[in-house]
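What follows is an incomplete set of chains from the complex, kept in their original frame.
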Amino acid sequence: MSSVKLLSDDELSPAARAVFDDIRATRQNDFVNNFWRALAHDPIQLERVWNQVKQVMGAGALDPLTKELIYVAISVANNCEYCIGSHTAAARAKGMSEAQYHELLNVIALASQTNKLATALRVPLDARFAEPPEG
Amino acid sequence: MSSVKLLSDDELSPAARAVFDDIRATRQNDFVNNFWRALAHDPIQLERVWNQVKQVMGAGALDPLTKELIYVAISVANNCEYCIGSHTAAARAKGMSEAQYHELLNVIALASQTNKLATALRVPLDARFAEPPEG
């Protein structure tokens, strides 16, 4: 069903196992989802992607739930069924209410529509939006 | 440069003018950007899209800035240059800091990458993510 075998824990290379250990420790959860089991055939990429997830998705100027909503939005726009399923679940696990979920869908639906109208009409960008801010 | 003429205020039909009046009153700003000037050839669609914007983008379970970040994210995923330019400006006008902007870009970049890995590897969705929540 997948393009590579999903590796079970006892099929991992030592390098991949070290990343899985960090995933479990960071999430404080023994469950490791299929995405990482597919990526584990390439431990260097596995480690790079996991490190990027850790750096990007934690708290910062944006809170973790806001980041998760953005992640779902991109996954919907990119039609990634796996990512929509897993990140919608992650957003709920981080506290997304059903009201927030429906507002997220409302924004996705609106933007998907206006994006295509602006593109079809080839609307030129207003001068005031074209320039970057100072500094 | 555009697929239709951008209508100036004195070229609007009465129905389109009424929508422009509402845009100005709602935003408390006399400026009406090019998107609406292109859409104004079709007053029924103009009114429907504007009403949807008003319903969706205001405060609710998600705050207006979070919605604007999601809007930018979708616009980037959809490659709508007009929308990226205008909604990045709108997000800044609603208080997006440059630190928040860079975190938004970080999430977009991460999700765009992992979306394609999950798609390429045809990773099956974990059973626990597949089912909708109760109720």
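By written order: A and B. Residues from 1 in each chain.
As a working rule, a residue touches a chain if its C-beta (ideal position, glycine included) is under 8 Å from a C-beta of that chain, and two chains touch if they have at least 3 such contacts.
Not measured: the values here are computed from a predicted model.
**Q** How many copies of the one sequence build the whole complex, if 2 are shown?
**A** My count of identical chains over the entire file-defined complex is 6.
Throughout what follows, only the chains that are shown with their structure count from here on.
**Q** Where on subunit B does subunit A make contact in their complex?
**A** So the residues of subunit B in touch with subunit A come to 1-4, 6, 31, 33-35, 38-39, 49, 52-53, 55-57, 60-62, 66-67, 69-71, 73-83, 85-89, 92, 97-100, 102-104, 106-108, 110-126, 128-130, 133.
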